[in-house]
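With one protein chain withheld, the remaining protein chains of the complex are depicted in position.
Each chain gets a letter, A and B, in the order it is written, and its residues are counted from 1.
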Amino acid sequence: MTVKELVGKYAVSSYSAYLLLILIGLVLPLMITDDFFNRIIVLTFFYIMFSTSWNLLAYSGQASLGHAAFLGIGAFASTILIINGASPAVGVLMGALAASLVGLFLGLICVRLKEWFLGLVTFGFAIIMAAVVNESSVFIEALNSLFGAAGLSGNMDPHMFGGSLGIYSPNIVSRDQYYYLFFFAMVGTILASHLVIRSKIGFAFAAIRENQAEASMMGVDITRYKLIAFMISTFMAGFAGALFAPYNYFINPEIFSIHNSFMPIIMTISGGIGTIGGPIIGALVINLVWEQMGLMGMSIDRLLILGLILVLEILFLPKGLMPLMKKLLNKASGITSRDTPL
Amino acid sequence: MAEITTLIQIFIWGLTAGCIYVLMAVGLNMIFGVMKVVNFAHGEIMMLGAFTSFWVYYYTGLNPYFILFISMILVGVFGVIIERYGFRKVLGTGKLNEIFLSLGLIYILQNAAVKLWTDDIRKINSPFSSATLDIGILNITYDRLIAIAFTALILICLYLFLTRTDVGRALRATSQNHEAAMLMGVNVNHMYMLSFGIGAALAAAAGTVAGILSPFNPYMGTLPGIMAFVVIIIGGLGSIPGAIIAGLMLGLVQNFTIFYFGGAWKEAVAFALLIIVLIIRPTGLFGEEH
Partner (left out) sequence: MLKVENINVSYGSVKILWDVNFHIDEGEIITIIGPNGAGKTTIVKTLLGLIRSTAGTIKFYGDPIHQAPTHQIVKSGIALVPEGRELFPRMTIMENLQMGAYTSDEREDTLKWVFNLFPLLEERQKQSAGTLSGGEQQMLAIARGLMSRPKLLILDEPSLGLAPIMVNTVFEIVKTLNSQGVTVLLVEQNIHHALEASNRGYVLETGRITLEGASNELLDNNHVKEAYLGM
């Protein structure tokens, strides 16, 4: 079966589904006026973006165990820029770019590394980021002088949050505006991920993931494409973080937590790693389960259950929910089931 | 003179911290060598070791340095179970699955521990907790010296086991050449369980020592777990001498960093070391090509 055939098959059955989802997304705020539910849905959008970002990197065979680092860099960089006078749009964009640059740096270290090295380096990096940001006074002073040199105001109080750097982010727009902001950002991220995966770049990613030596013999420039994967993925993560900061109103080093690195992993695996729909379904299901458990007053229990879900999935459902969904979808649209890699 | 005694103190602290890393890293390295699996939840196994010792101590009041061995056995058995019913199932299905499985284990073990035992701060009380060795104005707690001695003892036992017994040799053979070991009649599945058991037992020893030296709660293992990785990468994947030297080195560097720059930089320094080593010598200081 050629790639084209696969894509064609996939396209017929899925585009209608995606279109339907977009329509639902557009009219949802009209129906849900409750603040709490609105927030859960916006958070779901956020997690879909974040998981899609993680999934794209994993698609190239590189599984980051510290993706929270890029989320946090995006959030902090954009917020610091905005409170120093940059416009929100520029701030968000620069935040994502900052994450992408750091991603490029980390990618350069990881390019030659095997899976477990890569996992460790990314995992450790998120923790280091938290430690660095925790030393906020040194950090803020350095930033102030940097901003001063760049012509921005650069007058943050180095001790504004005691020992640890927490920032109140300017709350830019209203609730429903945030909804649409996240909604379109999510659609954009998914679309970008879709376009990348379907392009020559995505083909190279898959080739590297499946067999690096063979990909290299086929003429794929391994280093280049691994770095491209890192840059795109971390840009997306930084973008999600940059949007999250003003929405959440407050950020602190907690954003670099292991939990935040863990969420996109379990979400993507629950949905189906290496598929475009996987992070969407996974983020939706896991976030709903997560919030529901929160409503039921669970705190430690829900972390424990999350761990159990991941282990059970790895042992018994390593392909996630996507194959099941696809079967249902194909049945509904009358197309015979055929496994596609995407 | 005070300056020098301070430095010696820090040196001893660095060594004891290093001993904990060494115990962790040697176990991880062994599991990696035999199974080619990296267990990201190794720090959580260490935490289980600390709690096992704590509870045995709580109910029996025995000497914690004796309990250390009980904890090693119990946690070792637990390690065997994790291998048999967890990692064995995903072996060969791709490295990522092994990594994700160990991530899930971190969540399960850590939160199960919080649920069962709360996240209150605990401490295993050593009978020597207030005794110090005084040399001039230098005073070192006996517990730190015992920690160093126990680490040395455990490593010597491990060395003798690996070089003087058939099973120990079979473990080494499996890590050097998997298929050849099978051809010698070694049941590699047994070696998998054994390596995991030994790795878990060493982590339990590390946890107990750490729990005697300082207070802990269920989150105690996360950082040492990561540091153990840093150690095996710096020392060279699969090299036990490398793990010992790199472990002690990291303990020392971190403690001197705390002294000169402050506690928040101790992880950053480890990570910086890791990156430098990976850039200059990706196989680690004592590692071989894989």
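Rule of thumb we're sticking to: contacts are C-beta pairs under 8 Å (C-beta built on N, C-alpha and C of every residue); 3 or more make two chains touch, one makes a residue touch a chain.
Please read all numbers here as calculations on a predicted model, not as lab measurements.
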item	value
In the full complex, displayed partners of the excluded chain	B
Selected from B:62, B:184 or B:276 as touching the chain missing from the view	B:184
Selected from B:12, B:25, B:173 or B:234 as touching the chain missing from the view	B:173
Absent-chain interface as seen on chain B, which is shown	163, 166, 169-170, 172-173, 176-177, 179-188
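The rule we apply is simple: only the chains that are shown with their structure count from here on.
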item	value
Distance between the centres, which are taken as Cα means, of chain B and chain A, whole angstrom	33
For the chain A and chain B complex, residues of the former touching the latter	58, 63, 65, 109, 112-117, 119-121, 123-125, 127-128, 131-132, 134-135, 258, 262, 265-266, 269, 273, 300-301, 303-304, 306-311, 314-315, 318
Contacting residues of chain B [partner chain A, same complex]	38, 40, 86, 89-90, 93, 95-97, 99-101, 103-112, 114-115, 222-223, 226, 229-230, 233, 262, 264-265, 267-268, 270-271, 274-275, 278-279, 282, 290
